[in-house]
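Other chains of the complex are left out, but the ones given are in their true place.
Letters A, B and C mark the chains in the order given here, with residues in each chain numbered from 1 onward.
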Amino acid sequence: MGRHLRRGRQRPRPVPRCHPGAARQVQGGLNSTGGGPRPPHVPPTTPRRENRVGTPPKENHMSKIGFVGLGIMGTPMAAHLIAAGHQLFLYDLRPPKAELTDKGAVACASGKEVAEKSDIVFVMVPDTPDVGKALFSEAGIAAGLSKGKIVVDMSSISPIETKEYAARVEALGCEYLDAPVSGGEVGARQASLTIMVGGKQAVFDTVKPLFELMGKNITLVGGTAAGQTCKVANQIIVALTIEAVGEALLFAARAGADPAKVRQALMGGFANSRILELHGDRMVKRTFDPGFRIELHQKDLNLALSAAKKMGLSLPNTATAQELFNACAAHGGSTWDHSGMVKALELLANFEIGQTPKS
Amino acid sequence: MGRHLRRGRQRPRPVPRCHPGAARQVQGGLNSTGGGPRPPHVPPTTPRRENRVGTPPKENHMSKIGFVGLGIMGTPMAAHLIAAGHQLFLYDLRPPKAELTDKGAVACASGKEVAEKSDIVFVMVPDTPDVGKALFSEAGIAAGLSKGKIVVDMSSISPIETKEYAARVEALGCEYLDAPVSGGEVGARQASLTIMVGGKQAVFDTVKPLFELMGKNITLVGGTAAGQTCKVANQIIVALTIEAVGEALLFAARAGADPAKVRQALMGGFANSRILELHGDRMVKRTFDPGFRIELHQKDLNLALSAAKKMGLSLPNTATAQELFNACAAHGGSTWDHSGMVKALELLANFEIGQTPKS
Amino acid sequence: MGRHLRRGRQRPRPVPRCHPGAARQVQGGLNSTGGGPRPPHVPPTTPRRENRVGTPPKENHMSKIGFVGLGIMGTPMAAHLIAAGHQLFLYDLRPPKAELTDKGAVACASGKEVAEKSDIVFVMVPDTPDVGKALFSEAGIAAGLSKGKIVVDMSSISPIETKEYAARVEALGCEYLDAPVSGGEVGARQASLTIMVGGKQAVFDTVKPLFELMGKNITLVGGTAAGQTCKVANQIIVALTIEAVGEALLFAARAGADPAKVRQALMGGFANSRILELHGDRMVKRTFDPGFRIELHQKDLNLALSAAKKMGLSLPNTATAQELFNACAAHGGSTWDHSGMVKALELLANFEIGQTPKS
């Protein structure tokens, strides 16, 4: 890809590549990753540290970046890009926060205007149809795109629709990456998001320096939609491991063992997981404030089950976990932390972790 | 405890109940542990290192220890006790291996004889009824027990029957610990087993130095049967996390992502677990040699489901995982590694991780 | 309701009631049903028998009826209405069959035109969004409705969206019934469909004579959307009973009993059902030609599971049945009869009903 840069003519050159610094940056990126995913412990790149201290490089040709969708995730993510000295063009249904515009970001009237003014457009909205509207509504992003621009959808949406959206964007001579994140609001504020990317290696390499301003552990997992697929896989494992820990700790407590000691003992062996450590602790301590809301995890499992239906996959335990989430919702738990799934099991057992069994 | 050994006088044998020294020793035990489990990172005790270099202390008053059940687990476990200089009395249906008797362990004619000659009797047999026979058959251990002796069942069996077995042993004026292990044959050979113990603190403290010769990460998780309960909880989590990783990696592969890269990306986030690292890797690499055999995990899930039925617990995903193991068995997989559970999901999907999807 | 007719001012009078014949007809309808559902054995009403012998009444003021959606279900249903002497106005994306227009039905250019020319408009299209388009697209039915007209949706769609569609139609001063059917193509041809209706009693009474031209066992099960809800409930029971019969006959066959004899023995007891008789026979005889296609049943279970998610219901076995249908689809079974669900169970068991077990 370094070669590509040198004989850049072949493809319109995303701005960061237009100056030596950029080349080095990308070069560095390539070397450090060797094309593979970057291990979590790797320290932030040099330019990044610069950005941290808030001293944007003097060059007047930093990237022009669009950001559509400025909610609790999008706002801090955009802020990190601004802090790195990039010129941002913003659009959301509600006007963007002053914390962004005060630092020089420009509020636009539509996604179309954002796309006209930017080289790379990030999208961060709630659900599949929202991305569809943001891209393809009358004054949407697609209407403002021109050859060589890049659309990066960081929302968590359907892998199936993602393939269709990417095809329509590429048909305009543009590039598309799907790059959903995990790590939540905290990860967004701390620029520590895990970013799972689907698309072309070259496009990934171009956008990677910007991803590094928003997250750690950034991986290109495959072609178009692979990022969304990876995010869904992540949500399947998280939901089913919560369910597993719930069944196990409830079993232990109901049988008369001390669930806190059982959790501690299990952390020493094959049963150990991030979920046992964090969500297992919440089940024992009975703290079910999000964290990650059940209603959001229901949406993600719905993506899994809908895609599974289309592909002819059986996901028996994902299907059951969804039904247990439904039960939580029926008991007012839509906004509980997803570790609250254990409450559906406790309901059936007529017993709560923390109780002492009579019999 | 190193101190205790050196001025061994105080403690000729680990049956403190029988003499004044006991009180102090137990006291000390209680203080030293503070009633809480010992954290996994604690280094091996002094005498343990001694044992490692194979120089058993000269004192002629080491413990007299019985060991019933000398299969692939029991034999190496007993060997560690012998290496520490303890006098062992052995019984199994088949005569014990020469590697044990050559080092001075005594083969006995029955569990009864073992119990008559020992202060502490360890049991390590396959299943719940085997423990029942070992303890209560005509020439069984119980027939040889006398007041103050200790029975330690290290088999993995039903928590329900364990309560009954313990009660019958305690009715003879003896003590009972249930202390199942995880870590398998390798853990037994390397003395690195995780040991989950149920019973009285004082009895645990007495036997703990012997546990430390066989394993690491030794936890008293509660009263009688809590060890077995903890082991069952462990097996629930392991089975359901394998199932979760199977659904997720199969989803990713079927949707066209690279399962190896997806696994690597997921290891950076909340979805990470020992199972994703080890068993996830086996699913991607298609290596299904045990490891831990499906037929053994079926036995463990059966313990979970039977106890759940007795206690009025719903374990929906454990129940489903068992049905998937049944399917593996139907396809000749009883002796596959338990990560082979993914093959039942692949069978339904008509697609294998590693294939490339046509559509 | 007769009273309502006399002081008709209060509500726009659906056309069939504008002449004595209509009143009698409706009257008759009321008496014969007594407001409750009509038992299946009740003989067809007088006008119906007339229709059977194909001699439409001479009156020139029969109802003007619209029919949108003329596929394998809609065409024979519309034909029965024509045969009864009603004037039909038809619309479908593809031009309606000659067998309809030859008998005097009028093909229209849009749903709008159909609605303008008709007093009652029937809709019979594949899925929820299709009904949305048929009703509310630019040249859709709603655009042609005027006060007092009746829309009857006989498609099988989401109860949730149905409430929204009904509200939008009623906001135009019109009436709405949801009236999905079961009985399939055969039932449509033989005018023996089961019709499950949701809406107002008075509107039901008005339309009932027309329903009686298309089906038997016609029940008003509740208010708006209750018909769709009832149809979903029907599809839940059918799918889960097929699954139940599949598990049972496979169990019997695998255990070495004769599945044909077992089925016969079970038909004598509490296990008996239409499904055991019909679908159980298909499983034994290995005839999996539709019948009712798996892909259609998947759509219906998806309606069940989506609505359950919205309402906070857990439907564990419906969720599992859907995953088994997915597995059938993965093996090319989208077009198998839904009794083919047993093949997913057989796949897991590595054994087919009809085989003789080795062990």
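Convention: a residue touches a chain if its C-beta (ideal position, glycine included) is under 8 Å from a C-beta of that chain, and two chains touch if they have at least 3 such contacts.
Because the structure is a prediction, the values reported are computed rather than measured.
Total copies of the shared sequence across the full complex, per this structure file: 4, with 3 shown.
Rule of thumb we're sticking to: only the chains that are shown with their structure count from here on.
Mean C-alpha positions place chain A and chain B at a centre distance of 40 Å.
If you average the Cα atoms of chain A and of chain C, the two centres end up 43 Å apart. With each centre defined as the average position of its C-alpha atoms, the distance from chain B to chain C rounds to 59 Å. Taken residue by residue, chain B touches two or more other chains at 316, 320, 324, 348-351, whereas all remaining positions touch fewer.
Residues 298, 302, 305, 308-309, 311-316, 319-320, 322-324, 326-327, 329-331, 344 of chain C touch chain A in their complex. Within the complex formed with chain B, the residues of chain A that make contact are 36-37, 40, 159, 182-183, 194, 196, 198, 216-217, 219-223, 225-226, 229-230, 232-234, 236-241, 243-245, 247-252, 254-258, 261-262, 264-276, 278, 304, 307-308, 311-318, 320-321, 324, 345, 348-351, 357, 359.
The residues of chain C lying in touch with chain B in their complex are 316, 320, 323-324, 326-327, 330-331, 344, 347-351.
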